[in-house]
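Shown here: the complex without one of its protein chains, the others still in place.
This part shows subunit A:
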Amino acid sequence: MTGLNPQPLLQVKGLNKSFPTGKQGIFRRQMMQVLRDVELYVNHGEVLGLVGESGSGKSTIGKAVLRLLDIDSGSVTFDGHDIHTIDRETLRGLRKDMQIIFQDPYASLDPRKTIHAVLSEALDTHQLHTGNARQPRLLELMNMVGLDPSFLSRKPHEFSGGQRQRIGIARALAVEPKFIVADEAVSALDVSIQAQILNLLADLRAKTGISILFISHDLSVVRFISDRVMVLYLGRVMEVGPADEIHFAPKHPYTAALVSAEPSLGEQRERIHLTGEIASPLNPPSGCVFRTRCPFALDECAAIVPELRDMPDGRQKACIRDDIL
């Protein structure tokens, strides 16, 4: 965002990741590639939104940048460290700076631990705010996420979904990270609670200058919270650019289809109808992976894999056609 830090906080280059599928022989495992040559960066203090349908690989990116899973090839540079090659001790130190908030507020908290224990685990691991400094820090965290400090001695089952999500955010913030992955962090919440959590994240960003990788399938939510938005389809980046521009003037046919499919309260947009079903990641189409559903596909689309090109208006897109949209 600012010119003070020329290096982005997080830089991902050529990221590839595949998973073994259920079907496997004795000697050979069938692999399903979920990420292909993903490039992205997140600047200091920036929120990057990651959107895509199920199976697009957005959660895999979130876990790969935190090294919660190993990658096949590519690099993830966080604050100057390639986190997939550094040794475990350095990584453990770096974990303080990068955190994650999960989707399911019920699965993300240990049912047997009090909130005090949940938040202390984070601080104990990194030897932060030990001894007498502990209690004030916990109270500060509870205030920061808008929870009553008396809740500290309670266990997760005593809380509603929204309150649990706040606890999950407090856990992530406890170690004062520079970067948070929010993986569908508001998707499981009711509308009124979702707005509270979005406002909370926006306030935190404004106050602490934290960077966020915001993963969601809800385009309106992503547009509201993100500075830039990246659209994924079948593990490939389709389009990246400033949030409002991506949302209101999409240039990639897939983005346009996504945006037009979104139920809106205001005036209806012209729907862009996609043909067929999402292709299987086991057997992705040649050339552009989106071509089988694209209403604008040409014969060339089957031949060339479109590169993510810089466009004059500052965005990037992976589509060979500039004469549409």
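We adopt the following convention: a contact is a pair of C-beta atoms (placed from the backbone, for glycine too) under 8 Å apart; a residue touches a chain by one contact, two chains touch by 3 or more; residues count from 1.
Just so it is clear, contacts and distances are computed from a predicted model.
Not shown: a single chain whose UniProt protein name, out of "FAD-dependent oxidoreductase", "Peptide ABC transporter permease", "Iron uptake protein" or "RNA polymerase sigma factor (Sigma-70 family)", is "Peptide ABC transporter permease".
Interface note for the absent chain: among A:A261, A:V305 or A:I320, the touching residue is A:A261. Checked against the full complex, the one of A:T85, A:Q135, A:S160 or A:S286 touching the unshown chain is A:S160. Remark: the omitted chain is touched by one listed residue; of A:K13, A:H81 or A:H126 this is A:H126. Annotation: of A:D82, A:D244, A:E307 or A:D322, A:D244 touches the absent chain (contact as defined above). Seen from subunit A, the chain kept out of the figure touches residues 47, 53-54, 63, 66, 68, 91-96, 98-100, 102-104, 107-113, 121-122, 125-126, 155, 157, 160-163, 168, 171, 175, 190-196, 198-199, 201-203, 205-206, 217-221, 223-225, 227, 243-244, 247-248, 257-258, 260-266, 268, 271, 274, 277-278.
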